[in-house]
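Note that one protein chain is taken out, while the other chains of the complex remain in position.
We just call them A, B and C in the order they show up, numbering each chain from 1.
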Amino acid sequence: MWQTLVRWFHKWTSPKWFYTLSKPLSFWLGWAATLLLVTALVWGLMFAPIERLQGNSYRIIFLHVPAAFLSQAIYAAIAVMGLIGLVWRIKLSFYAAKQCIPVGISMAVLALATGAIWGKPTWGTWWEWDARLTSMLVLLLLYLGLWALHNAMERPESGDRAAAILALVGVVNLPIIKFSVEWWNTLHQPATLKITEPPPMHPMMLTPLLLSILGFFLATAAWVLIRTRLEILERERKANWAREELNQMGKVE
Amino acid sequence: MSAVLTADRLYCERDERVLFEALSFQLDQGDILHLKGPNGSGKTTLLRRLVGLSHVVEGEVRWFPEDTETSVEPNEKIWYIAHRPAVTLLQSPLENLRYGLALHGHQVPSEHLWQALAQVGLRGFEDIPSHQLSAGQQRRVALARLFVSVPAVKAWVLDEPLTALDVQAVDLLKDRIRAFASDGGCVIMTSHHGIEGDQVRGLTLGVPA
Amino acid sequence: MTMTAILARVLRRELQLAYRRRADLVNPLLFFLIVVTLFPIGVTPDLDKLAEMAAGVLWVAALLANLLSLDLLFRSDFEDGSLEQLLLASTPPTLLVLCKVIAHWLVTGLPLTLLSPVLSVMLALPAGAVPLLMLTLALGTLTLSLIGGVGAALTVGLRKGGLLLTVLIMPMFVPVIIFGTAAVQAAGDGLPWAGQLALLAAMALGALVLTPLATVAALRIAVGD
């Protein structure tokens, strides 16, 4: 039993196997995500009741909260995968970590932008130094640093390891940053209206929100799988199977 | 004579080119391994893998395999003199030498240091800033470490130690290397010069397959 | 040689080198002075308003000055090959690196701290806050040097590492700057500041323990290429 499990794990960490096995997985994940997101967003936009204090602008929540949640989760995932890569020298883990970065950046940008847009009708200004927005901004900067470091390194293998170390330092720092920014925020503006903490949510609002979070999560998984597959092809391009795959892809186009 | 180093199935590729593969060898006390090969054949990379600096080489390296107590790269027993000589230009040869030894935990009486510097031909240059020295003299500052006798050190890994030296200095260093090996040390070196002696074994990289 | 003796030797070498490069060391101090001078010119010469910003301005300027000097932390050792020898030493490299970072603090963070009272007068910081400004700057710049050391190690092999270093490390300085300025401001307003100071000290301690590991790992990457 244990043996089979270990063998199964090793298969998955081999780039070739991952490449083959992840293909149907990303396909189904993608469709499940689409289904969930269409349901969640149509529900959220059209069928969820209006929020008493913020009016219809609260409907931004169905994008804002999932994006914010995912951007933090992806950063944590990058750090974990970096650690796995550094400790067990699993290349695949580095590949996936690298390809998580652009997806994470897109989520952080979405969270920041929707937060700012939501701020306009709620606070009357596009930008408020609100604790959540500020720490999201810092998170975006951390992401951009990771990406810049990857691009600056000449050898991709060094980029992998360097970015893993940076992500680990960042992930240790992230709670401290969040705590400090929250503390700073309460010090400076005690009475802002918190945007993402409405009073206990109506089930008609909560359900689409949860569905949307799940949808974002599955979509992210699908995107990361697809991108990781391409990263594998690029890095393993000298292996025969990857050459063959690239040949095939060239013929199709 | 006990084994100092075993290298097992080393493999290295760079820029889509295999530099060496399935490279295995064992070195014992008293051996001198002379690594040969054209520029870019991976000699420096191999040395750096042996001392544990490079991670572009796959395969297994074990130092002192019979000694169960030592770690993977027992730094206290190995001296590595790289192509970049690790000579800090703002420090005098004496300060450089003392610092290099201190990093390995050795404190050597000053007169030994002066002696070693004199042996490599730096008499009179001991306490001027190293940036006033010529390139050859700077290399000698790095090599002076080899002329300080420290019994704890069992292996030397030398990257092109003979370049930029004059004929006299080359002979002196060759003698020193042979003497170290005869005392039970082990030397791995790259060099475009040859080194002669019964203990010398050659290994050529980059031979077209 | 005992461990302490080795570490003392390394520290001594670093300070000696810093002394011989003393012209480089003046630059961060000059930078600090200039940034602080530019603020009243750019914002307002009104002393009441300046007093309100003083803590923040001094902290941001000190942070930037510190960042400016970080790029040099490992660069010359990397270029002449000393860094390889450091990683191959039989003394744990984490301790050696810690010595280097502490030396860096002694020649940048500490002088910045000592210079800060003069500049705080120019910005009309309440006199009562000055001792705390110095204390927090001393602790804060140490943390900055420790965290910045990781960044310096990550970028040491790159030709244009300086700017990248700033991008990588700046976000991590956020907590230090928040609690540093808050403590000074609180002291200026006559409010309790012990909590902020304790947090700063905790961060310095945490960085002291954790960052050398990351720094050495990063240096191994730079050297291993």
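The definition used in the following text is that a contact is a pair of C-beta atoms (placed from the backbone, for glycine too) under 8 Å apart; a residue touches a chain by one contact, two chains touch by 3 or more.
In the analysis below, contacts and distances are computed from a predicted model.
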| item | value |
| --- | --- |
| Chain not present in the shown complex, as UniProt names it (candidates "Sarcosine oxidase subunit delta", "NADH dehydrogenase i, l subunit", "Heme exporter protein D" or "ABC transporter permease") | "Heme exporter protein D" |
| Which displayed chains the hidden chain touches across the whole complex | A |
| Options A:Ile84, A:Met107, A:Leu149 or A:Ile213, residue touching the unrepresented chain | A:Met107 |
| Candidate in contact with the missing chain, chosen from A:Ile50, A:Val87, A:Leu187 or A:Leu206 | A:Ile50 |
| Contact residue for the chain not shown (choose from A:Arg52, A:Arg89 or A:Arg237) | A:Arg237 |
| Residue numbers in chain A that touch the chain omitted from display | 41, 45-50, 55-57, 59-60, 63-64, 67, 102-103, 106-107, 109-110, 113-114, 117-118, 120-121, 219, 223, 226-227, 230, 233-234, 237, 243, 246-247, 249-250, 253 |
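The rule is simple: only the chains that are shown with their structure count from here on.
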| item | value |
| --- | --- |
| Between chain B and chain A, distance of the C-alpha-averaged centres to the nearest whole Å | 48 |
| Chain A: positions in contact with at least two other chains | none |
| Multi-partner residues of chain C (each touching 2 or more other chains) | 224-225 |
| Interface residues, chain B side, partner chain C - complex | 48, 51-56, 73, 75-76, 78, 80, 82-91, 95, 98-100, 102-107, 129 |
| Chain C residues touching chain B - in the complex, by the definition given at the top | 1, 5-6, 9-10, 13, 16-17, 20-21, 76-77, 79-82, 84-91, 96, 220, 223-225 |
| Touch list for chain C against partner chain A, complex | 147, 150, 154-155, 157-158, 160-161, 164, 167-172, 174-175, 178-179, 182, 203, 210-211, 214, 217-218, 221-222, 224-225 |
